[in-house]
Every structure is written in structure tokens, then in C-alpha cells.
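Everything below concerns the one structure shown next.
A protein chain is absent from this complex, but the other protein chains hold their places.
Entry: chain A
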Amino acid sequence: MAHPRADTPSKIILSGADLQRVVDRIAHQILEKTSGATDTVLLGIPTRGVPLARRLAARIHAFEGIDVPVGSLDITLYRDDLRRHATRALGKTEIPPGGIDGRRVILVDDVLFSGRTVRAALDALGDVGRPQCVQLAVLVDRGHRELPIRADYVGKNIPTALSESVRVALSEADGGVDEVRLNPTVEGGRDQ
């Protein structure tokens, strides 16, 4: 994860209010594109995909009164870069009680970058069950794909340079306020 450095200015891309509007819009788009989100399961990818998935489910409930099952899918054990880093602690995988077989699974993550996380998530999903279809919702698409992967729901497209990093902060995961920042330098290498 990249963190802003004190001596380099970082730019706020989405403020807390912007972020809330973006989540509302994705929730509406999910309802529209899935004709009412029936037989749908939201699976957040830890860390920040999980609170995002919960927020989406809460908004869908607020708009249409539908309860969409929410779970989490940790992809650490499916990563293709495990040997390049120190051992990572695992996140939680919690599949809702109804399972995913025959359902529409919407994977939720904060930033879509190389696409490798989503590739790993698709592998992980295949070991959990056989969904009817899989879609992808992301808060930010920053480009620079290394795999043929695209999102079905995008909160905001942010053109970035490879040297930049995108930092999403959510109150549930990070404590402070909600915001999305663009930092001019990458620290700790590519991570998305």
C-alpha cells in the first residue's frame, strides 16, 4: 500500500460526499443492470472491498428494500506474486449461507489496476462454487491493465501515470474520513 509522503502534495480525487454519491450510483446501476438484484451476492475483496460491498448492499436496501447477501473473498492464497513479497497475513473469506452456486456474484474492490487481484478472485471463486455469472464493481478504475479484465460498474475513471498511486480511505477500514487521493509517487511498488 502506498502512503502519502509529507513532502509531496497529494490530490483529493473524491471527497466523502463525492464517494457517497458514487456508491449510490453504483447501487442504482446494479439494480438496473440486474433487474432488481435478485439472486445476487456481493463479495468484497479484503481489505476495502468488504466495507464497500456492505455499503452497496445498504444502499440497495434503502432504494428498493431488497436484502442482497454480502460476503468477503480473500485472494491472498491465489496471488501470483506471493514469492515477491514477505508472507502476507490472510484476510477473511466469508461466503453467505446461501452459497454462490447458480447466483450472480458481484465482486467488489476499491481500485482496479493491473487486474491481477481480479484474476486471483476469479480463481478463488471457482474453488468456492459455480456462480451463474460474475460481475465486477470498483470504486476507481485507474487503468494500466495487465490482463484482459474490465469492470461492469465503475465509480470513477482516473487517468494515472504508473508512477502515481491511488489511495482509498474508508472510515470502516481506515478510521478517519472517506476519501480517494492520488499520490504522485508509488511507495512499496505496485500493489493493486
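Simple rule for what comes next: a contact is a pair of C-beta atoms (placed from the backbone, for glycine too) under 8 Å apart; a residue touches a chain by one contact, two chains touch by 3 or more; residues count from 1.
Throughout what follows, contacts and distances are computed from a predicted model.
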| item | value |
| --- | --- |
| Protein name (UniProt record) of the chain left out of view, among "ABC transporter permease", "Ubiquinol-cytochrome c reductase iron-sulfur subunit", "ECF RNA polymerase sigma factor RpoE" or "Aspartate carbamoyltransferase" | "Aspartate carbamoyltransferase" |
| Per the touch definition above, residue among A:Tyr78, A:Phe113 or A:Tyr153 touching the missing chain | A:Tyr78 |
| Candidates A:Val22, A:Ile66, A:Val128 or A:Ile149 - the one touching the absent chain | A:Val128 |
| Where the unshown chain meets chain A, residue by residue | 74, 77-78, 82-93, 123, 126-129 |
